[in-house]
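Let's turn to subunit A:
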Amino acid sequence: MIKAIKHAGVGLFTLLALNNNALAEQVQVAVAANFTAPLQAIAVEFEHDTGHSVLASFGATGQLYAQIHNGAPFEVFLSADASTPAKLENEGLAVSGSRFTYAVGRLVLWSAQPGYLDGSAEVLKANQYRHLALANPKAAPYGLAASEVLATLGLSSALQGKLVEGQSISQTYQFIATGNAELGFVALSQVYKNGQLSGGSAWMVPATMHTPIKQDGLLLKKAQQNPAAAAFIAYLKGEKAAAIIQSYGYQL
Partner candidate 1 sequence: MPLSKADFAAVLLTLELASLTTVLLLLIGTPIAWWLARTNSRWKQPLGAIVALPLVLPPTVIGFYLLISMGPHGVIGQLTQSLGLGTLTFTFAGLVIGSVFYSLPFVVQPLQNAFESIGRGPLEAAATLRAGPWDAFFSVVLPLAKPGFVTAAILGFAHTVGEFGVVLMIGGNIPGKTQVASVQIYNHVESLEYAQAHWLAGGMVLFSFIVLLALYSGRSRTRVWQ
Partner candidate 2 sequence: MIWPFARRTPAIRTVSGPGEIQARFKVAHPGFSLDVELSLPGRGVSALFGHSGSGKTSCLRCFAGLDQPANGYLQVNGELWQDSAQGICVPAHQRAVGYVFQDARLFAHLTVRRNLEYGLKRIPAAQRRIALEQAVELLGIEHLLQRLPGNLSGGEQQRVGIARALLSSPRLLLLDEPLAALDLKRKQEVLPYLERLHTELEIPLVYVSHSPDEVARLADHLVLLEDGKVSASGPLKETLLRADLPFVFEDDAEAVVDGVVSGHDPAYGLLALQLPGSSAGLQLPHAPLALGQPVRIKIKARDVSLSLQRAADSSVLNLLPARVVDWINVAEQAHVLVRVQVGGEQLLARITRYSFDRLQIQREQTLWAQVKSVSLLSAN
């Protein structure tokens, strides 16, 4: 009787395990917070075109890195910078040669109030606001870029008491969107849709004012057997994805 149960158990387990491999239609993607909107749009198209499904987790690059290090089940990693994927490659957690730049980010100074910013850096320099939001430079590349811009403009010390840091670019956006910070530095993709600003007012930061925000992605070791993961990366490099990425204000 017990033997029969044991056999049944083993059989069931094998069936399920085989099932997992045979029907591997799902790919788990870890995505930097700033790429949230475009990725969601791309995922919809991907699922429609290939039949595979996408399970995406969004977060701060540093946080995702720590999770991958501690065994998170991600298969594809889309970072907000280039150095973190490079580290993962060196540490042997990625499939070598899979690293590629999936987008180049653009920084924008944005305010939720239409008309607050006039398309130039004047309001920023005038320093008449109470709070300026940016992402934590240690944790997010957009934050680092923002602090570089401030340094370039010579405003770092003048703004000492007015800077508020969000833990991630999405949190930074929240501070500005709720009006708690009058303005701040976010990723263009967060406020740009279908080729135009989706609300408020902005100053497009010239890309020369900061180190280019190269956003790299790669395939993690966990995904080696997963056809859906490879398919997703290929799709990201394709034309449909390119169109979506650009419409959100990224460059390629």
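Candidate entries met the following condition: all candidates are chains of the complex that A comes from, given by their letters.
In the analysis below, a residue touches a chain if its C-beta (ideal position, glycine included) is under 8 Å from a C-beta of that chain, and two chains touch if they have at least 3 such contacts; residues count from 1.
Computed from a predicted structure; not experimentally measured.
When you check 1 or 2 against subunit A in this complex, the one that touches it is 1. Contact residues on subunit A toward candidate 1 in their complex (touch as defined above): 60, 62-63, 65-66, 130-131, 133, 136, 138-139, 163-167, 171, 174-175, 178-181.
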